[in-house]
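A single protein chain has been omitted from the complex, and every remaining protein chain is retained in its original position.
So, chain A:
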Amino acid sequence: MDFISILSIFVMACFVGYYVVWSVTPALHTPLMAVTNAISSVIIVGALIAAAAAGSASSKWLGLLAVVLASVNIFGGFAVTARMLAMYKKKDRAAPTPSGEGSK
């Protein structure tokens, strides 16, 4: 792909992002930050390429370290988002949480 095609995708995606994000309800702004955090770890693609390639040992180790960091984010980000979103479920208050649950 040449630079102009890539730039076109980028500009279009900025506009898509603009409209999609404005449609997010303010009540879900914290989950929005958590999930954007998880998906921005798609940078793991670059990390995997570096880690997978032969040729430069230092590049490979940098890549592996980046894979670790990005994985923390991917698993942590999606899991914490899922945990938050589960709390927004419509539910009958039949079983109230034991008090002090959130206090670590």
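Note that in this section a residue touches a chain if its C-beta (ideal position, glycine included) is under 8 Å from a C-beta of that chain, and two chains touch if they have at least 3 such contacts; residues count from 1.
Please note the rule applied: contacts and distances are computed from a predicted model.
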Absent chain per UniProt: "Tryptophan synthase alpha chain", "Multicomponent Na+:H+ antiporter subunit G", "NAD(P) transhydrogenase subunit beta" or "cytochrome-c oxidase"? "NAD(P) transhydrogenase subunit beta"
Missing-chain contacts mapped onto chain A: 1-3, 6, 9-11, 13-14, 16-18, 20-56, 58-60, 62-91, 93, 96-97, 99-104
